[in-house]
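For this view, one protein chain was removed and the others were kept in their places.
Chain nomenclature is as follows: A and B, assigned in order of appearance, with residue numbering initiated at 1 for each chain independently.
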Amino acid sequence: MKKKHVSKAAILDAVITYVILIAVCVIFFFPVLWIIASSFSRSGSIYDIKGFFPSSFSMASYVKLFRDTAMYNYPNWLLNTLFVAVFSSLIGTVLVILTAFTISTFQFKSRRLLMKSALVLSMFPSFMGMTAVYLIMVNFNLINQLWSLILIYAAGAPMGYLVQKGYFDTISNTIYEAARIDGATNGMIFRKITLPLAKPMIVYTALTQFAWPWSDFILPKLLLKNKELWTVSVGLASLDETQFSRFAAGSVFISVPIVILYFSLSKFLVAGVSAGAVKE
Amino acid sequence: MRRIRRDFAVTACVCMIAGMLAGCGNSDSTPKDPDEIITLRILENDTAKSKGYLDELLNAFNEAHKEEGIVAVDANMDEYSNLAENGPYGYGPDVIYQANDKLMAYASDKHILPISPEDYECAEYIPEQAWDAFRLQVDGESYTCGIPVNIQEPMLFYRADKMPENWETEWDDDGNGVADFFENWNDLYAYSKYLRDTDPSANKDSQYGFMASFNNLYLNGEFIFSYGGYVFGKNADGTLNTEDIGFGKGNAATGLMALRQMAGLMNEGCIDDTITSTRYEKVADGTYFCTVSTPDTYTLFVEKLALQYEDSGMSKEEAQAKAEENLKMVELPVRLPADGDLSRDSSELADGDWVESVVMGGVNGYGISSYTKYKDACVEFVNFATSYDMIKTRQEMLGIAPTRSDVSAESGDQTSELIFQSLSENRIYLMPSVKEVDQIWTPSQTLLGDVAKDSFRANSGETEKYKTVEDMQTALDGVSKNIYDAIYTLAD
Partner (left out) sequence: MKKIRVYASSVVMGSGQLMQGQWIKGLLYLGCLAAFVTYLVTTGVTDIIGFFTLGTETADPWLGTKGDDSILMMLRGILAFFIIAAYGLLHAANIRDVKEGEEALAQGKKLPSFWKAFRTFTDRKFYVVALFVPIVGVLILNVLPIVFMILISFTNYGGDIVPPALVDWVGLDNYGKILTLTEIKGTFFRILGWNLVWAVLATFLNYFGGLGLALLLNKKCVKGKTFWRTFPILAYAIPGFITLLGFKFLFSYGGPINYYITMNGGTAVGFLDIDAGIKAKLIGLLVNTWCSVPTSMLLATGILSNMNTDLYDAASIDGAGRWKQFTKITLPFVVFSTTPVIITSFIGNFNNFGVFYFLRGGLYNDGYFLASDTDLLINWLYNLSIDNNYYGIGAAVSLVIFIITSVISLSVYVRSNAYRKEDSFR
């Protein structure tokens, strides 16, 4: 390839590429921009908006969001959401990694059965089981407890072990064999060898396990009766129709952590996702 | 040793689960200490909470009952949280404020306790029709399951300062001091049409007359009920017959032709919820001359109007005072044309050419959960909350139309009296107080939205679906059948 000579076709190709890229970005960005813009709407309602954008801007909705907490205690909801998401993510990640590692590394009798069962189980329309989940929580006195959510998210996490398993499949068995010859137990192998190797995967897992409780709606709605205990999603959904810009402000605010996490961890993410999908 | 010891794990598992279960097996009932402070959990609606009325009520109650060890607190739950789901397991409120259809749906599964009206000081001031909304027939016996607080019907909201300046000369033909367009639908149509025709903006979108989201049965029921349609028929003994669904009965189809015609003077926002969500804003800024809503939303209109005045340079207090003065709430026009043609000049119509409008209404009230541990304290609380003073405060703070006749008589605000007069003259069709009513909303609203859309179909080149009364009749009968199917197909 010679740098000097750039053919017409290549230029055309680049132009077309960029045109498509810009179009795609506009498509993705516009609705987001619209939500952001309406969160700054001065009147607080969506209907002074002509077309896409508010006629006048102010920070009022954000101030209200954090100051006016008598009806809608957003700061509290945010803390609840954070609590649930962090602990679900911690526990869930441990469980998923452990499950994936075990299923990938060990050959045992019921292994294939487990794998197939997990696939089949994940196909059940989940909200049909909600009545049962509710009753289980009633039975164990876990209604109105943030821990009940953490329990459910963490317990459900291992069902999505496939991506992580794919990653562990790529770690060669010879390392393990060598360690075993040196007398390492399986527990030690997992701690000393697998975990350090799986760092990108762990980050990826933790992020996905975090994102789900962070934005989930149905479960907290079902299990948290007390408004003080609500998570942000449930709270936002309860906002009155006239409070659109507060709704938008709340939405923008809970999206920020995900975006930040994504960018600070994006290297791991791509590595994680790719490894999980490829089975070689 | 070839085989390995195993199953420590399984051991632990069984221990753990057995422990958990044994533990929860007898966790059902812990006996209560008799000297304990009684805490009542009250579930009010969001408006009462956001306007500060709930705090007022709770403080007043707690102050008055300090000695008895009764404390009322905000249940702090979603206002529509399901009592049937929460109550039996002890997560529900003790006292609940709701509309009669919701409250009575709970009551029919016995989640709400029957009460005796004579326990309540307010009882004698509350008209019989309001009590009727909370009556339930079980095995031939009649029970009362709620205490009426306020009555709701769709009302017309408008800005007094946006009345046409010449209304007394131009829009009050009968000279009775009430504008004709608040008295009959033909004139409301005519005035809306006048506003539309004279809209100065290029896009013809700055000036509307009557505006409403037509996909809402509760707010627009007059187009069906005024013409002989009904939700459920009645048995000989006066109880509801939920097998007889009558949306297509009488001349309801004619009524819907009027609705279709009215929609033509609005914009497409009447097909979905757009107008319902914009109405506060747009009445305040004068885009809509008037709209339809329930009395409990009065404060929301005032709030938006006050903001509007503030923007024009008034102080907060001034703006609030002016908004309260100018935001008017009146009953919907009481006359609809019998032939369903709103475009005819009202002066051409003789008395016999009109039908009296029958709107849909509801009564909101308190119910006591069957799962409360302190029934007497609940009665005490409801008694307090329905006392003269509290209802008066509620009316002042929330703009509701109280069922207590002494409060409404004193306040000088005639809304309640008007509504009760309408109720006694059978001009309000109360939401049926049965569980089955849950299943009427979606099918009926689907149809209403579609009929509203029909007036825009020709414009966008689609074929109109409801050109004739016959088409409308078929559609209404279809809705009745769909509702019947929804209720009975799967029930044995």
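The definition used in the following text is that contacts are C-beta pairs under 8 Å (C-beta built on N, C-alpha and C of every residue); 3 or more make two chains touch, one makes a residue touch a chain.
These numbers were taken from a predicted model, which means no experiment stands behind them.
Peer 1: Of B:His111, B:Arg260 or B:Lys322, which residue touches the hidden chain?
Peer 2: B:His111
Peer 1: Would you mind spotting which of B:Asn62, B:Asn76, B:Gln137 or B:Asn267 touches the chain that isn't drawn?
Peer 2: Spelled out, the listed residue whose C-beta touches the missing chain is B:Asn267.
Peer 1: Over the whole complex, note the residues of chain B touching the chain we left out.
Peer 2: 1, 3-15, 17-19, 21-22, 25-26, 84, 87-88, 109-111, 113-114, 203, 205, 267-269, 271-275, 277-278, 370-371, 438-439, 442-443, 445-446, 449-450, 453, 456, 459-460, 465, 478, 482, 485-486, 489-492
Peer 1: For chain A, enumerate the residues touching the unshown chain of the complex.
Peer 2: Contacting residues on chain A, toward the hidden partner: 10, 13-14, 17-18, 20-21, 24-25, 27-29, 31-32, 34-35, 46-47, 49-52, 95, 98-99, 101-103, 106-108, 112, 114-116, 118-133, 135-136, 138-139, 151-152, 154-156, 158-159, 162, 173, 185-187, 190, 214-215, 217, 233, 236-237, 247, 251, 254-256, 258-259, 262-263, 266, 269-280.
One rule holds in what follows: only the chains that are shown with their structure count from here on.
Peer 1: With centres defined as the mean C-alpha position, give me the chain A-chain B separation in Å.
Peer 2: Those two chain centres are 39 Å apart.
Peer 1: How about chain A: which of its residues touch chain B in the complex?
Peer 2: Where chain A meets chain B, its residues are 43, 45-48, 70-71, 134, 138-141, 143-144, 225-228, 238, 240-242.
Peer 1: Tell me, which parts of chain B touch chain A in their complex?
Peer 2: 20, 24, 27, 46, 49-50, 76-78, 81, 85-86, 89, 91, 273, 276-278, 280-282, 300, 304, 307
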